[in-house]
Structures are given as structure tokens and as C-alpha cells.
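Can you keep this structure in mind? I'll have questions shortly.
Here the complex is missing one protein chain, while the rest keep their positions.
Coming up: chain A.
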Amino acid sequence: MNKLKLDVENYRNLLKQYITTHDETSLYQAEQFSKVSMQHNISPEEIIHVHIEALKDLYPHLPSEVDDSMNFLLEAMISYGLAYQEFQSLREKQLELKSEISVAANMQKTLLSTVKPTINGIDIGAISVPANQMNGDYYHFVTANDESLGIAVADVIGKGIPAALAMSMIKYSMDSFPENQRFPSDILKNLNRVVERNVDPSMFITMFYGLYHPATSSFVYSSAGHEPGFFYNAKKDTYEEIQGKGLVLGVTNDTTYEEFEIKVKKDDKIILLTDGVTECRLGDRFIERDEVLEVIKSYIHLPAQEAVESVYKHFERLQDFQLRDDFTLIIIQKNV
């Protein structure tokens, strides 16, 4: 309370100075006084109280009407004081929430983290950038003793925390499937049931699951309504859409998924993505899927990891670029 007392003195001097000189600087100092008071959580009615004290000090023979009116004003300010207190506590709560969300985001990162495997003859690049704090996209690599490589890419509808929670569910369900159940159609069929049972009707997940066998150079995949990727055929020097129609996860409980196969030869590339890549915007304009492919083509000669990062940086550098959705891009190239 000592500090406040000092402040009363200070306030009285300022007030006196202003009343006698009408000096602009004392007005400015009054403003500073209010700033400092805010910093010390001093409520509006306390300021009025200080004003009354200072006024009585300066003019001991103040008409009683003025004195009364001041007390009246004091009462009239009480709600403002309460609002100010509420503001303070909301601000604290907001800081708390912010730090809780960032803890959750970090935890999600740890939970969903996947190790990019090193496999002879295959170069893998992967990038996933969330539009907000938490990522609703997910990719995961699964390796097994037979050297096969499973690749999952998924996108939860919507963004933020609900999407991130649903993603964790997918990850845990996948982890709980038995080792021998690695075929894309089985994995999607089982995940579909999990999602259908456990999420809100308006929520769904798109997912692509591919399984690559180095021994046979076969890439088997199924898609649950996922944005199609591209397959680069080195011999023909062409890019084709990776076709594979299947219903998104979580809509009906008995959905089955067809399996498709691509034979991967030397220098062929598999490009997987989420719709955050193809739904980029420049100001009011959408970046068309063809343009996205052109950008990918211009960096595809690079090592896979460098290529995916360059593609993202390319978009990021464009003027008026906005990332409206989480952005995930994976490139797999066969080197032998």
C-alpha cells in the first residue's frame, strides 16, 4: 500500500500543477499515471478515491455537494472496476490456455512422430506443415522384417484440436493392428469401422495407404477418398494420377476398399499429398492442381527430402499465399 500512498502524493501534485498552470505536460503525466496504475492492477474506483483524497488535501473547504458528488461517482464506477478485474482474470486464463495448447501440440508431435526409414535403393522425402497450431494431417511409415514399407497419409476434415485428436485415434488403431495385417484394403476397412463408431457424424477422414515390396518392386495401395497423388513413369517421362476410388473413412460401417497395384521401376517416383497442397490460395485465386504438379516437376530432380521442402518453400514465397489447410507432401523415388 506504500506505493499507492506515494502515488496519491504524486497525483495530488500533478492535479495541483494542472489546476494552477493548465500545463499540457501534467495532462500527459496524468495519462502516464493511468498507465502505471493499470500495470499495478489499480481499479477505476481506486483512482477516483485517490482523486477525492487529493482534492480534499488541496481544498480543505470544498463545498459538501462536490464531496458528495465524488462519492456518488465512486459508486457509479464500481461495475467498471469489476469488468476490469474480469478482464485481468480472462487475460490470465487465455495465457494458460495458450500454453496448454502448445503443450498439446508438442505432445501430438511426439505421439504422431514417425521415423523416415532408410531403405536401400529408395529415397524418401516428407514434409507436413500445419495451418494452425495443431496438425490434422498425418503421415506414417511402417517397416517390417520382410523389408516392405507401409506408407499412410491421412487428412482429417477440419482443422485444429478435434482434427488432431481424431488423428491420434487413427495412429493408435493402426498400432494395434496385428503385424501380419498389412494389406491396404484390410487396414482401411478396419480403420473405417473405428472412425465410423467413434467420431461425430459430420467428421470424416480421408486416407491413402500404400505398401511397397522392394523384392517385387510392387506398390499396392488403397484410397479412402484421399486426394490422388501422382506417379512418375521414368521410362515414358509422364506423370499419371494415382487412381483409386474409395469412400472416405467414417461414413458407412461396411465400406470395403479396392486394392490397386503399380510396378515401380528405376527412377520412377511416387508423389503423395493432402488437399492442403492442392487447395492453396493466392489472394482470391486458387492454385490449380496442374500448377501444383508443374511446381513439383521443377524440383523433382533434387534428392527427395530437398524436393518436398523446396516445393513448400516455393509456395510460401509467393505473394498473397495463404495456407488455409494443413499441407503434407511425400515423394518416394526408386533409385535402383
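Keep in mind that, in the parts below, contacts are C-beta pairs under 8 Å (C-beta built on N, C-alpha and C of every residue); 3 or more make two chains touch, one makes a residue touch a chain; residues count from 1.
The criterion applied here is as follows: contacts and distances are computed from a predicted model.
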"ABC transporter permease", "Hydrogenase maturation nickel metallochaperone HypA", "Anti-sigma factor antagonist" or "Acyl carrier protein" - which is the UniProt name of the missing chain: "Anti-sigma factor antagonist"
Hidden partner chain, touching residue among A:157, A:211 or A:308: A:157
Omitted-chain contact residue, chosen from A:38, A:105 or A:247: A:247
Among A:45, A:123, A:227 or A:268, the residue in touch with the chain that has been omitted: A:227
Omitted-chain contact residue, chosen from A:64, A:89 or A:202: A:202
Missing-partner contacts on chain A, residue numbers: 155, 157-159, 200-204, 206, 225-228, 245-248, 251-252, 275, 279, 284, 286, 324-325
